[in-house]
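Below is the structure I would like to discuss, written out as structure tokens.
A protein chain is absent from this complex, but the other protein chains hold their places.
Chains here go by letter, A and B, matching the order in which they are written, and residues are numbered from 1 within each.
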Amino acid sequence: MNFFYFSSPSTFFRLAGRLAPAFFILAAVLAAAGLYVGLVQAPTDAVQGEVYRVIFIHVPAAWMSMFIYFVMACYGAMALTFNSRLSAMMARALAPTGAMFTFVALWTGAFWGRPTWGTYWVWDARITSELVLLFLYLGFIALSNAFEEPRRGDRAASLLSIIGIVNLPIIYFSVQWWNTLHQGSSIKLTGSSMHVTMLTAMLLMTFAAWMYAIAASLVRVRSVILERERRARWVRDLGRT
Amino acid sequence: MKPRTKRAAWIMAGIAALGVAVALVLNAFQSNLVFFFTPTQVAANEAPRDRAFRIGGLVEAGSLARDSDALTVRFKVTDTARTIPVVYTGILPDLFKEGKGVVAQGKLGPDGVFRASEILAKHDENYMPPAAADALKKAGHPMDKGAFAGQKTEKKS
Partner (left out) sequence: MEGHGFYLAMSYGMAAVAIVVELVALALGRARAWKQVEEERSLEAQD
């Protein structure tokens, strides 16, 4: 098996079809465990009361919003440098899921901010840069569909994704670089400032979100492959599965 | 929808999304990167004199006082080096407490009193059950400082 075996759309189509259900199941199991630990087992927070439980959605969504963008930009860079079709298709498949997580992070942040800070929204550096991320995703999706020739859409959107990557360190370090209303990270390389049960729930939810993102993008990339390759011999010979 | 109108719609959507992103970035660079000023920065005249701005710090322990109308509160915001007296009329957020982080928007009067129009609580990155928080407090661990330690004076421990 050579290195480029799975970079052929036809083999990857079949592989994705086999893997996606497994990742969906993993996501469901991890989410069930995370919700149980987070909503049933985890203790009430000393300062914020019950409302802190928003972190079990908010933090994984925010992490995934950045991580998916990074992966998408990597695929975009591969699509541009190696002119590989599958990389561009993967970037396309990731964008809507990334946008969804970004939206959820912003939304849950608003409904967390209201009871804790006293406001739904402030224009501080962390929140503004996360909103920019949402518009980068939307711009990526729009650009990739804006051309009749899909490969041109690939190139334009890939370029945008690479430029937009400067926003990621801005989001992540905004709470250190500038005065923000948003608090610093609870989890650092040096350790976490979080009770262990709360941390367990948050990590379970993060892995659930991760598995879900993989499953959703695998399903989506299959649709993208089918649409793009519908004139190819292998698609015509494909039994409807 | 015809393919051409569809494409035009996507192009418009793309331009709109990128336009909003760029506008947000420019706006942020103009005013919002500094979300608040610390009392030390205010003392050094780094904060704007003529327009409203935000100050951030800890509510100094023992400084909170209510006027007789029960809606006007006075307290001091400190970054442990400098303090600014603040007066505010209105409802305080739930997490507003002495010794906790706060961000106040308003104007600095000529008398040096900050007249706040909006008060936001700033919470820290610590999450723990009440029992653990009590234990920390008894041990004399200043967990409340976390709200601002994350910012200017990153703990190097």
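Definition applied: contacts are C-beta pairs under 8 Å (C-beta built on N, C-alpha and C of every residue); 3 or more make two chains touch, one makes a residue touch a chain.
Given the structure is predicted, the values throughout are model-derived calculations rather than measurements.
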Which visible chains touch the chain that is not shown?
A
Give the residue, chosen from A:R151, A:K188 or A:R230, that touches the chain omitted from the document.
A:R230
Among A:T97, A:S129 or A:S161, which residue is in contact with the omitted chain in the full complex?
A:T97
Just the residue numbers, please: which parts of chain A touch the chain that's not shown?
49-51, 53-54, 57-58, 61, 96-97, 100, 103-104, 107-108, 111-112, 114-115, 212, 216, 219-220, 222-224, 226-227, 230-231, 235-236, 238, 240
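Throughout what follows, only the chains that are shown with their structure count from here on.
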Could you tell me the distance, in whole angstrom, between the mean C-alpha positions of chain A and chain B?
29
Report the residues of chain A in contact with chain B in the complex, numbered from low to high.
43-48, 52, 55, 115-119, 122-125, 128-129, 131-132, 135-136, 138-139, 142-143, 145-148, 160, 175-176, 178-181, 183-186, 190, 193-195, 198
List of chain B residues in touch with chain A within their complex:
3, 7, 10-11, 13-14, 16-18, 20-21, 24-25, 27-28, 32-38, 56, 92-96, 100, 103, 118-134, 146-147, 149-152, 154, 157
